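After this line comes chain A, so read on.
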Amino acid sequence: MVEKYKKQYGSGLEAQSYLGQNYFTVDRSLIPDFLKLLRDDEQFDYCVDITATHYPKREKQFDVFWILYSFARNERIRVKTQIADGESLPSSFPIWPTADWLEREVFDMFGIKFDGHPCLKRILLPDGWQGFPLRKDYGILQQDKEWVQINLGIESGQ
Partner candidate 1 sequence: MNELKDKSLPHEVSPSNLGSSNLDLDTPDKPYLDSNELIINMGPQHPATHGVLRVILKLDGEKVLGTECVIGYLHRGVEKIAENRTYTMFNPYVDRMDYVAAVSNGLGYCQAVEKLLNIEAPPRANYIRVILTELNRLASHQIWLGTHALDIGAMTPLFYTFRDREEILKIFEKYCGARLTTHAFRIGGCQYELYNGFEKDVKNFLSFFPPKMDEYEALLTGNRIWIDRTKNVGMLSAKDAIALGVTGPMLRASGVKWDIRKAIPYANYKDFDFEVPIGQNGDTYDRYLVRMQEMRQSCRIIEQAVNGIPEGPIMAKVPKVIKPPVGEIYHSIEAPKGELGYFIVSDGSTQPYRVRVRPPSFVNLQALDTMVKGQLVADVVAVIGTIDIVLGEVDR
Partner candidate 2 sequence: MIDSFLSYLGSTVPPANAGNQLWVLIYVLIIFAAVSLTVMWLINWVERKALAHFQVRLGPMRVGPHGLLQPFADALKLMLKEDIIPDQADKAVFWFAPVIGLLAAFTVYIVIPFGPSQAVSDMNIGILFMLGVSSLGVLGIVTAGWASNSHYPLMGALRSSAQMVSYEVAMGLAVVSAILMTSLNPSGTGTLSMIGIVEAQQQQGIWFLFKFFPLGLIAFVIFAIAMVAETNRAPFDLPEAESELTAGFHTEYSGLRWSLFMLAEYAAMMAVSSIAVTMWLGGWLRPFPNLMHGPTWDFIFSLFPGLSFVAFAAFAFIGTVRMPKHSYFKIQTVGLGIFGLVLAFIALILLVISIGGYVAQAHATTGPSPTGLLKALATFNEGIGYVYWFLLKVTIFMYLFIWYRATWPRYRFDQLMKIGWKVMLPVSLGALIATAIVGVIVK
Partner candidate 3 sequence: MNPAINVGAAPVATPWFFYGLAAAAVISGLLVITRRNAVHSALALIVTLLSVAGLYLMLYAPFVAGVQIIVYAGGIMVLFLFVIMLVNIERVSKERQFNRIWPIGLLASCALLALFLSAFKKGKSLFPDRIIPLPEATNTQGIAAMLYGEAGKMGQYTFTFEIASLLLLVAILGAVIMTKKKI
């Protein structure tokens, strides 16, 4: 499988393994097609999770992960891609409907936009929330301070 896709996509795709867990690092441009391919041709019909990681010092700040599972092959793989802040990704909602809330959560926590998502809005945090909490440069204390100053009228809640 790996060779086949390597041939097809060339340098945009890299297959790796860590502690027995396989993952693909793919270029952002391959994203919707490769995922669709995985689902249709390789039977990865269950999207376990979509998540991201923030590396503020990198140029491409975000790692976005798709964790996929195939019932037929009993195999789990990860797909990983890197995007920069402000870049958006195509939504995988048309591929796996379960991506709906998972992408919303990624948007909520990291501010990564997914094009084509039916309703990309905050899910866990209130609609008017400022900032994206799971970014590494998110100031928890500052946020807390602002909130108590506005809502409770005290200098600091800490």
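These made the cut because all candidates are chains of the complex that A comes from, given by their letters.
Going forward, a contact is a pair of C-beta atoms (placed from the backbone, for glycine too) under 8 Å apart; a residue touches a chain by one contact, two chains touch by 3 or more; residues count from 1.
What you see is a predicted model; the values in this text were computed from it and never measured.
Every candidate listed (1, 2 or 3) is part of this complex; the one in touch with chain A, counting any copy, is 1. Considering their complex, residues 18-19, 21, 39-40, 45-49, 51, 53-54, 65, 67, 71, 74, 76, 78, 93-102, 105, 109, 118-119, 122-126, 133-134, 136, 138, 140 of chain A touch candidate 1.
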